[in-house]
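The structure's right below; bear with me while I get my questions together.
Here the complex is missing a single protein chain, while all its other protein chains stay put.
Here the chain labels run A, B and C in written order, and each chain numbers its own residues starting at 1.
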Amino acid sequence: MPAKLTRAALDRILAEEAPFADMHGFVVEEIGEATARCRLPYSDVSIRPGGTISGPAMFALADFTLWIAVMARIGPVPLAVTTDMTIHFLTKPGKGDDLIGQARLLKNGRRLCVGEVTIFGASDPAETPVAHVTGTYSIPPDPSR
Amino acid sequence: MPAKLTRAALDRILAEEAPFADMHGFVVEEIGEATARCRLPYSDVSIRPGGTISGPAMFALADFTLWIAVMARIGPVPLAVTTDMTIHFLTKPGKGDDLIGQARLLKNGRRLCVGEVTIFGASDPAETPVAHVTGTYSIPPDPSR
Amino acid sequence: MPAKLTRAALDRILAEEAPFADMHGFVVEEIGEATARCRLPYSDVSIRPGGTISGPAMFALADFTLWIAVMARIGPVPLAVTTDMTIHFLTKPGKGDDLIGQARLLKNGRRLCVGEVTIFGASDPAETPVAHVTGTYSIPPDPSR
Partner (left out) sequence: MPAKLTRAALDRILAEEAPFADMHGFVVEEIGEATARCRLPYSDVSIRPGGTISGPAMFALADFTLWIAVMARIGPVPLAVTTDMTIHFLTKPGKGDDLIGQARLLKNGRRLCVGEVTIFGASDPAETPVAHVTGTYSIPPDPSR
């Protein structure tokens, strides 16, 4: 856990600011300097016909994972907001498989953070990307920074 | 209702292929030659702290509305799949407001359809965009076309 | 010409800050409240095999046209910088045809402006889009605004 975001601060933010995290069942598996790895468990709320996780659920995972990576880098700023996201759907995920989002920041600016997220199947040892996302978070002004 | 997609065909597709439409409560309000207008009702499953509809729920609305616009143009092809989507979040929607997605196709190719979706608050008479989306659908090969 | 950007101010900015405009031969044809219409003349520096204007030249036109639309709305701020651009190439432009970029702002924020640009052939009466672009400009802080 990096210095900027303690597990306690993260847990408090998730409880107070991110009810959607609970709804989807997102799990924060790992946080680094400017990275995050989160899991979207396979569940009935996010599947599409054929038994794979839907595109919008992948988008939700990417958005969440990038938000965690931003806070890993700049500290607990729950009010950071997404300004743009581009997602490419690459291949269908495995039937019944959980998904993993692996995010890293590409830019850590005073006003904007940009990052990318690769999504792959949790049980795929090759970590073949099923979707790829780039996006921007706008950071609220903070006189103390 | 355009010739290519009858209400009966649409209802059958929604029932069989789009359980997520039901989960979100999407309503297809209007279909034109290469356009569609759909509603995302405000509900507990899609809100974020502050009482507005979340970004991922807007993405889901845009993806759904563009899919309907594609089928309005080329007929019932439920297996068309999203290949890329870019969303810009523009302003916060109104508290408690339903959202409307208004889609139109920009390109109607044999293999790829590209379109844009503007999202605004259902009770905003000025239809100020709260999000804007562009995206591509890949159309499965069809020997009969 | 809107109040925020006089023709004299525009000409000065183009001369001092936009040597690339001259290189490409961009012409500002029309400016509105939050819109701009610019022309990219067909020329040897921007064509690809087959005699049509290249994708990167279309990108340059879109970037330029959106920048003009931003200044049409907020006044002469040449230091506004592009943060993201998404382009969809829709159809090949006509052989030997100039291109027109038509831009309009979707969001006019204190820090970020978002807009879209439609590109079509100058001699196409139907204005069929050959490319579509969305993008964001970051506006430098200005104590006087």
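Here are a few things to note about the model shown:
Here, a residue touches a chain if its C-beta (ideal position, glycine included) is under 8 Å from a C-beta of that chain, and two chains touch if they have at least 3 such contacts.
As the structure is a prediction and not an experimental result, all values here were calculated from the model.
Within the full complex, the chain left out of the display is in contact with A, B, C. Only one of the listed residues, A:19, A:32 or A:129, touches the absent chain: A:129. Touching the missing chain, out of C:37, C:73 or C:88, is residue C:88. When the omitted chain is restored, the residue from A:52, A:86, A:102 or A:138 that touches it is A:86. The omitted chain makes contact with subunit A at the following residues, 86, 88, 90-91, 106-107, 114, 116, 129, 132, 134, 136. On the side of subunit C, touch with the chain left out of the figure occurs at residues 16-20, 23, 45, 48-49, 54-56, 59-60, 63, 81-89. If you put the missing chain back, the residues of subunit B touching it would be 83-84, 86, 111-112, 114, 136, 138.
Everything that follows uses one rule, which is that only the chains that are shown with their structure count from here on.
Although subunit A and subunit C share one sequence, what matters here is the overlap of their interface residues, and that overlap exceeds half of the numbers used. When each chain is reduced to the average of its Cα atoms, A sits farthest from subunit C. Taking each chain's centre as the mean of its C-alpha atoms, subunit A lies 23 Å from subunit B. Residues of subunit B found to touch two or more other chains are 86, 88.
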